[in-house]
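Omission of a single protein chain aside, the complex is shown with its protein chains in their original locations.
Residue numbering begins at 1 within each chain, and the chains themselves are lettered A, B and C in the order written.
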Amino acid sequence: MMRVRVRYFASFREATGIDDEWVDTDAKNLRALFDEAMARHAGLDHEPAALVAVNDCMADWDARVGEGDEVLFFPPVAGG
Amino acid sequence: MMRVRVRYFASFREATGIDDEWVDTDAKNLRALFDEAMARHAGLDHEPAALVAVNDCMADWDARVGEGDEVLFFPPVAGG
Amino acid sequence: MSFSITDGPIDAGALRALVQDPHCGACVVFEGWVRNHNEGREVLGLEYEVYEPLAVSEGLRILAEARHRFGLSGVACVHRTGRLGLGEVAVVVVAAAAHRDEAFRACRYVIDEVKRRLPIWKKEHYRDGEARWVNCRHCVAADSEGLAAS
Partner (left out) sequence: MSFSITDGPIDAGALRALVQDPHCGACVVFEGWVRNHNEGREVLGLEYEVYEPLAVSEGLRILAEARHRFGLSGVACVHRTGRLGLGEVAVVVVAAAAHRDEAFRACRYVIDEVKRRLPIWKKEHYRDGEARWVNCRHCVAADSEGLAAS
């Protein structure tokens, strides 16, 4: 079991109703961590174009989660 | 025999040493008119990308010449 | 090479000055403007949310890629955050190169990657009072307590 900080942005923040939370998890990768977040937050849903970052670096969904990581869940981006 | 005005631009003007001239000609098209100009002006030479205009409209080299036309001989352009 | 996020008006002239270089014969500028319609709906304004730490580092990465790929002399980008009204400039990209082909391709590359990769989100506010996060498949239209009501 490890402890990570999870942050939600834009529509994900509105769907969960929170900016961030501390989570105790055994998730083996970031995808599994997002699945757990969906189980906790009814409004949160899969977005195929969603992105994820760990400790301010863009990451792959199958990257592993580490103790104390700050994980950023980004809904599909729309700059410009 | 018709009388036309011929004008030279940029490198063509420098090659002929004149801005323009009146010419009596039987040239059947603009290409033939340019050939006659080359015969008169030793410095003038074929430029494959040269353009021609008649009475301020772009024209094809095989277009016919008319009495009183103003014919503009343009060396290869280089705007921009 | 310069990438920044601002909550005030973008000075496109200052950005252009950043890339000026006597070796360059071509400069291409892209400006994104807030337009009054999207997908058939009348837009009143929009707001951007930007996660700045990563937007800036990833933005600089995009500029470095463009410089490397296209042999650019200079390239710069500024993106707005916060609320914008109709006609305001949301983003500017400038790219300068010896010849125009590189400048056009680099400018296009940067704006395409900015839209695809940066953690920036856009919420449009419509005349009918609704507001919606753009590009978000599942999001229900948010309520109207935002810009559209102000």
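Note that a contact is a pair of C-beta atoms (placed from the backbone, for glycine too) under 8 Å apart; a residue touches a chain by one contact, two chains touch by 3 or more.
This one's a predicted model, so the numbers in the text were calculated from it and none came from an experiment.
The chain that is not displayed touches the following shown chains in the complete assembly: B, C. Remark: the residues of chain B touching the chain excluded from display are 9-11, 14-15, 45-49, 51, 53, 56-58, 72, 74-80.
With the whole complex as reference, residues 13, 16, 20, 22-37, 86-87, 96, 98, 100, 103-104, 107-108, 111 of chain C touch the missing chain.
Keep this in mind: only the chains that are shown with their structure count from here on.
Centroid distances from chain C, each centroid being the mean of CA atoms, peak for B.
If you average the Cα atoms of chain A and of chain B, the two centres end up 72 Å apart.
If you average the Cα atoms of chain B and of chain C, the two centres end up 50 Å apart.
Shared interface positions of chain A, defined as residues touching 2 or more other chains, are absent. The residues of chain C never reach two or more other chains; the list is empty.
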